[in-house]
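Take a look at the structure below.
Yeah, one chain of the complex is gone here, protein chain that is, but the others are all in their spots.
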Amino acid sequence: MKLPAKGVGRRAFRLPAPLVLLAPFVGLFVLFYVVPIIWALRMSMYADRLIGGETFVGLDSYSRALHDPSIRTGLAHVGFLGFVQVPLTLLAALILALVLDGRALRARGLFRVGIFLPFAVPTVVAGLMWGFMYDDRLGPFGRIGDAIGVDTPNFLARAWALPAIGNIVLWGTTGVGMVIIYTALKAIPTDVLEAAALDGRRPWQIVREIKVPLVRPVLLLLLLLVAIAMLQLFNEPYILNQLAPDAVSRDFAPNLYAYTLAFNGNEISYGAAISLVLAAMVMIASGIALVAARLRDEPR
Amino acid sequence: MSNVPLRTGLATRISIENVSKVYPDGTHAVRDVSLEVPEGQCMVLVGPSGCGKTTLLRMIAGLEAVTTGTLRIGDRIVNAVPPQDRNIAMVFQSYALYPHMTVYDNMAYALKRRRMTKHEVEARVRSTAETLELSGVLRKKPAALSGGQRQRVAMGRAIVRQPAAFLMDEPLSNLDAKLRTQMRAEIARIRAELGITTVYVTHDQIEALTLGDVVAVMDGGSVQQVSDPQSIYREPENLFVASFIGSPAMNTVMATTEASEDGMFVVFGDHRLRIPAGTLQRMPQLHGHRGSPVVLGIRPEDVGLLEGSEMDRDGRALTARLELSELLGGVVDLHFSIATQQVIADPERRDEATVADGDRSTIAPRARFTARIAAGSTPRDWRVGEPVDLLVDTTALHFFDPESGRSLAAGYAATTSSR
Partner (left out) sequence: MIGRRHAVAAHPAERAVGPVQRGAINFLMVCVLGYFLLPLLWVMFAATKSNRDLFTTFGLWFGHGFELFGNLDDLFARDGGIFARWMLNTAVYSGVAALGTAITSAMAGYALAKYRFRGRGLILAVTLGAIMVPPQTLVLPIFFMLSKLEATGSPLSVIVPMIPSPIGVYLMKTYAESAVPDELIDAARVDGDGDVRIFWAIAFRLLVPGVVTVFLLTFVADWNNFFLPLVMLNDNDLFTVGVGLTNWSQVAGAGLDVPYSVVSTGALVSIVPVILVFAVMQRSWQSGLAAGGLK
């Protein structure tokens, strides 16, 4: 069954080492990636009734999910974040990476570290800090607004809920994106850029015609990855809901909704159904992203 | 075969006046170099790695700043002019093709600035592509091309621009030997047709001698000698140039001179050669060196076989024991060992001997002596250890001052080391 490692001829039978080495990871992977999906699937099809114990309800939960307005608003929220917020975030990351890569900036290391620092902060704590800062009593924005004569809005109002969360995502994600794009920029051979300069192109033309096209694969991949991550958003809406329940409701994002159903509403099977649908959406999207990435890597 | 773009008629000269490059950490990459590249000519900068030739080229391109000195293209001082505005095209060692663009776009890219119509661009690109036999790959991207094709695209990109000058940074060194020879001829041909001023950097002295109208040998940031290829070869001004140019390298050994009623002789190991009168006239310093050590240089090509019947009248013969023979097709390299000190001036060969303190030349206790002779139509068996009678062309003897390395040919006398 097992072929010998490359470079070595046929061997006498030994305990299959690769199996031994792979077992822990594969075992845990199956246990915590595969089984839960199957389990949740089963759970979503049974409701725990007070009378009669478990009953098979089949696809009831799923049809309920289809018509549930909370799901629709939840998906709209994460959809907005995924399709609008994330591209903006990555655009910001691209611009910052280009500035970092260019010649104009001084003290490059300082900016690199500083902008990357938010990555070290857990999203929950980031949500907490921003949540406090959004609060008119605690945060600096009110005072700053007064000083420059601008009426600062109440960021913890419902109308501001989505941008407020979007801002936290922007804050936490830009630095990482910047570093990844910057690394890709640095991978461009210097003499290609020198050749462009000798060909008479100005710095911003070189950015547009050489640098950006060459990092496009990385950009697209990042876009897909982060957008997919938005689908299962939980931490930020959760903490903002704690701080400002009027602004951010418990069904603000689908994942939060599922959690609320399971833990506060005792509707386990419905919660399981939603989390499963969400997982399915994430996996399909990931699959598409993977195929797209593979296709791009094929030699033309 | 080709619609080669005509000479622009704007051949420009390049003037390098007392140019130096010092890096922030104190490294002197280029020391006070002055060179003049005449209109339409090709100047080759040749030397071992680290000699400063590439740095100098990049300064001409504007990719490195000039620390001191003046750089002119045409009559314009360009020290402060960015590379975009110098109207120079460069062929990089790694070709530096734009990976995401087709061959066509690679070549058309530089023409964007000119605001030419699409038709004009197409005409130019296609005709250049035809010259370089790239017409079939115009739609392909660099990754899909062979090394030779990529090199030609790099050339095409430069040619299409019809710039004031070409700069080439070792464009052939990434090619295999056969392709290199082919492309060398191509480059020579294109140069002849276009007549654009060129500065060409290489570490390969064959490229230097074949492609250059003027050759500048560099070492340690300074120019060792600037001449036409023939003079570089025949009349090297110092030991470095003599050893660097020529393959196999010139035999350089420690020797002394002797004067007797018969005339002047140079003695090394067990051998004695007469210095012809003509040589003595060219190198009057030799008289001054009587009795004291001198460095003798003999090119392997200037040593031949002594046919049995020739009489040893002119003191041109020497006999040595054969250590190794190498048959290279039409020629045979015979290697001997001679009981005198060998002087090694080429830094790339320094490892062959023990290093003397601080000196650029190193000494090896026994000298390797090479003779290159025609293989001849009758094959001969060379046996290791057999004594071989050789005849030296003594009119081609080279002499160098052992302290300064300078040639003793008239006009180049120096007692102090000035390298």
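First chain written, first letter: the chains are A and B, and each begins at residue 1.
Operating definition for what follows: contacts are C-beta pairs under 8 Å (C-beta built on N, C-alpha and C of every residue); 3 or more make two chains touch, one makes a residue touch a chain.
All values derive from a computational prediction rather than experimental measurement.
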### Query
If the hidden chain were put back, which of A:61, A:85, A:123 or A:249 would touch it?
A:123
### Contact set of chain A toward the excluded chain (per top definition)
1-8, 11, 14-18, 20-22, 24-26, 28-29, 31-33, 35-37, 39-40, 43, 96, 99, 102-106, 110-111, 113-126, 128-133, 137-141, 143, 171, 174-176, 179-180, 183-184, 187, 197, 202-203, 218, 221-222, 224-225, 228-229, 231-235, 238-239, 242-243, 255, 258-259, 262-263, 268, 271-272, 275-276, 278-279, 282-283, 286-287, 289-290, 293
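By definition in this document, only the chains that are shown with their structure count from here on.
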#### Entry: Geometric centre distance via CA averages, chain B-chain A, whole Å
59
### Query
Considering the complex alone, what residue numbers of chain B touch chain A?
61-63, 82-86, 88-90, 92, 94, 96-100, 109-110, 112-113, 141, 143-144, 157, 161
### Query
Which of the residues in chain A come into contact with chain B in the complex?
189, 191-192, 194-202, 209-210, 213-214, 299-300
